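What you see is the complex with one protein chain gone and the rest in place.
Naming follows writing order (A, B and C), and every chain is counted from residue 1.
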Amino acid sequence: MSVGQAAPVAAGETPDGDLQERFLYEMLLIRRFEEKSAEMYTRGKIRGFLHLYTGEEACAVGAVNALRASDKIVTHYRDHGHAIARGIEPRRIMAELFARVDGTNHGRGGSMHIFDVERGFLGGYAIVAGHMPIAVGLGLAASMRREDWATLCIFGDGGVGEGEFHEALNLAAIWKLPVVWFCENNGYGMGVPFDDSLANDVYKIAAAYRMPSIRIDGMDVLEVYSATRLALAHCREGNGPYFIEALTYRYRGHSMADPELYRTKAEVEMFRQRDAIQRLKRSMIAAGFLDEPAYEALVARVDTEIDDAVAFADASPEPGLHTLYDHITKERERGIE
Amino acid sequence: MSVGQAAPVAAGETPDGDLQERFLYEMLLIRRFEEKSAEMYTRGKIRGFLHLYTGEEACAVGAVNALRASDKIVTHYRDHGHAIARGIEPRRIMAELFARVDGTNHGRGGSMHIFDVERGFLGGYAIVAGHMPIAVGLGLAASMRREDWATLCIFGDGGVGEGEFHEALNLAAIWKLPVVWFCENNGYGMGVPFDDSLANDVYKIAAAYRMPSIRIDGMDVLEVYSATRLALAHCREGNGPYFIEALTYRYRGHSMADPELYRTKAEVEMFRQRDAIQRLKRSMIAAGFLDEPAYEALVARVDTEIDDAVAFADASPEPGLHTLYDHITKERERGIE
Amino acid sequence: MTDLRMRDAIREAMREEMLRDDRVFLMGEDIGAYGGSYACTRGLLDEFGPERVRDTPISESGIVGAGVGAALAGLRPMIEIMTINFSLVALDQIVNNASKLHYMSGGQVHVPLVLRMASGGGSQLGATHSHSLEGMFAHFPGLTVVCPAFPADAKGLLKRAFRDPNPVVFIEHTALYGSRGEVPGDPDRLIEFGRAAVVRPGADVTVVGYSGSVHQATRAARILAEGHGLSAEVIDLRTLRPLDIATVLESVRRTNRAVVVEDDWRFGGFAGEVAAQIMERAFDWLDAPVARVAGADVPMPYNRNLEYAALPSEEDVVEAVLAML
Partner (left out) sequence: MTDLRMRDAIREAMREEMLRDDRVFLMGEDIGAYGGSYACTRGLLDEFGPERVRDTPISESGIVGAGVGAALAGLRPMIEIMTINFSLVALDQIVNNASKLHYMSGGQVHVPLVLRMASGGGSQLGATHSHSLEGMFAHFPGLTVVCPAFPADAKGLLKRAFRDPNPVVFIEHTALYGSRGEVPGDPDRLIEFGRAAVVRPGADVTVVGYSGSVHQATRAARILAEGHGLSAEVIDLRTLRPLDIATVLESVRRTNRAVVVEDDWRFGGFAGEVAAQIMERAFDWLDAPVARVAGADVPMPYNRNLEYAALPSEEDVVEAVLAML
């Protein structure tokens, strides 16, 4: 897989220094969160499946920062990065990974299913492509109510193989719904190279549904940000859905269980050379937005925040056994209107 | 829906007079079979769902006649025409509609599920698009065994909305399988106009999987025949799948139960003016392949064959109740090798 | 009280709920111009327009998932899955999304979604179009499964479903769409979930059914009364989940005998669950094992005689009752 050509986005307003610093901070925060999660997993504090986002930070930070507070997000199980970029406190996410009551889902969901309804973060989903039709329904609600919020639906390249990809894109297109389809193409669906899985490039398949569809460099946070803003503007103007394929790469295995028999260390190294964080750091320094001491200060802030997250998670109690049967159905009494 | 532009098929060898007469005979046979089936349905001889093919005869006759004996067919529930064109005796099909022991499936299947394994007719399927993955498996078997037979998969425009359309086309494309996808676009999925169902033309969506994809006039049997031959040649040369969208029209309701609230008589009339049978008759007369007496003789032969089919079906016994539990699983003793 | 067909009672419930609550909308294949393949939505497109009565492509998984999404955003969607046979291509959306999101999210979101589907055999539609999968749906925590047998219940339960904050699978037997019954006009008459109905009181045996099988049970009860001097109590479960086992147990403790009737395949069907619960909780009251009268364990054959033999009939119920005396 080769990181593709730049997107045809009106370069326009590049984010100012403060915003770029925020991007840098959030990317560092996500990376540190993931490294710490891996550590906590090996220490048995986190269990089940853990899919780390390391290497893909620019996608989450660029795309999610382009949203308004009223917009909605649905994403896949590799969701920590998106949740952090949406402003969910790392401590509440870490507590969820620890399966504690102060976790976003009070310990019921786990790593793959972060929810925060206050922030329009309507979940991480673990059935590949299973959340794409949900994005259609969110778009439908916005359009039927004539509201101007949009839905960002994030999924992986592997999801393109599923029938629901087709059904969802078609429905969004014929109903002209305000949905931004954001495909994080990290080159692999577990161990299967993307090129062996699909008959054509993702963004070309998507274009067949007659929606604007572009491929961007998912390891350039500024490009991701401006492309997503453009896409959202298109949606809000009532022009229907917009498709973005962001080329990126995951540095770690598919999950903590992955023996990584399917790729070489050299390939991973090649992509690490293009690291999105270092790239932004360099350009910010060149532009005079950042210097080494300021960078070190950011890193220090990140470390404190993540250490705090772990302490918070560890201090939080486990849900009591008496809660096992809570939330199977919303109480009907309160339910009846 | 407008019947679209001619296909880019090398006109090449138009079928000789004998073959054209065979096409004419088969189209007349199918139409008469369907008219008689409708009559038998109202008389209670046939029950369940009955989906008639009247108006679409050119698709079945043109496409199926392009096949070799070794090729395989899977199709949808509107399958009488394809079965007749494949040479399955109308009497055995009628007996199946009558639910009798001499029916193709011995009365177990019914109108929607005609099977004749001797003729590589591997069934009519009633879950929309549910047979498309089966065509992938047939293509896979041919390619793994290095055999040169191809599979013709016939489905309707409504099937394009299903996820399995996407999964099947993608699998056939990445594995370069010898499958001809034949979409009978009759303008409606039950009562929903095709244009409201899909974001783009069928053949353009199919083209996104990087297989040759054409739209043809499905009411011109000669065009259907030559296009399908071209597609089959492509498959046999190991070039992978080929997609054909044939524009056609059904004169009758979706099934015998259809109140037809969704279209006008005028629209139906317009398409009847383009009737494929009359069209072939006229061109054959112009070419000197046919004259009125010869045509009348064909019609008379058709009437006799269909009357015989009804008599045969009516005379055939119903399956005995003791057979209820037969064929749930193939006997295991015989099964073990 | 007006005398209505089942399909008209269902339409009336949808219409009233759409008039009451503008968050309610309908989506499905051919529910608009075509009027619904069983005519349940006929006329609603003209009254409410194409946005609230939305025809969809043939994409069950897509539209059920879209229903979940619209429900998450605060709307009250009703998705018509033309028949229960096609719910299999959408099952992942129903099970992994609709039924679980409230629990998985720790109670943050809920999914007020009504899924209507036509079910049952008996019309010679063959193996793929004659399923009765009510029991399969009832197996999943988070789902409510409703199976009305009478027009009045259909209306009261469907209106109740529209006012529930959770996903409700509402299953309609195709053989009952034309059946008539008195239906109360009161637009606020709801029928609570988990309340079985004693549709015919009796003393000698308890016959439990739901949806179509309630009618076989009732016909059998008449035959038993007239032909054999036996009085059978007939119970209509009305909802499979929640299951009102209390009403069943109260009856069985009086009659000391029970037969459970359903169209679905016997092996692994819902009747087994009901039979097991009766045994577990009324063991000492039983004079005979709980009997099951259910569908033959075969894919449904097209032939009429074979299909009739494959489905439970009132004669089968009568036989089962006589066999346990």
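The definition used in the following text is that contacts are C-beta pairs under 8 Å (C-beta built on N, C-alpha and C of every residue); 3 or more make two chains touch, one makes a residue touch a chain.
Remember, predicted model here, so these are calculated numbers, not experimental data.
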item	value
Omitted chain's touching partners, listed by label	A, B, C
Chain not shown: contacting residue from B:51, B:80, B:106 or B:229	B:106
Hidden partner chain, residues of subunit C it touches	61, 85, 88-89, 91-92, 95-96, 99-100, 103-104, 126-128, 135-136, 138-142, 241, 243, 265, 267-273, 275-276, 279-281, 283, 286, 288-292, 297-299, 301
Touching residues (missing chain, whole complex) on subunit A	47-49, 99, 105, 107-110, 112-113, 125-130, 158-164, 189-192, 196-198, 257-259, 261-262, 318-319, 321, 323-325, 328
Residues of subunit B in contact with the chain not shown	72, 74, 103-109, 113, 115-117, 122-123, 125, 127, 130-142, 144-145, 163-164, 167-168, 170-171, 174, 326-330, 332, 334-337
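Going forward, only the chains that are shown with their structure count from here on.
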item	value
Identifier of the chain whose CA centre is least distant from the whole-structure CA centre	C
Most remote chain, CA-based centroid, reference being subunit C	A
Subunit B and subunit C: spacing of chain centres that average the CA atoms, whole Å	36
Shared-contact residues (touching 2 or more other chains) in subunit C	56-57, 59, 61-62
Sites on subunit A at which at least two other chains make contact	163-164, 167, 170, 174
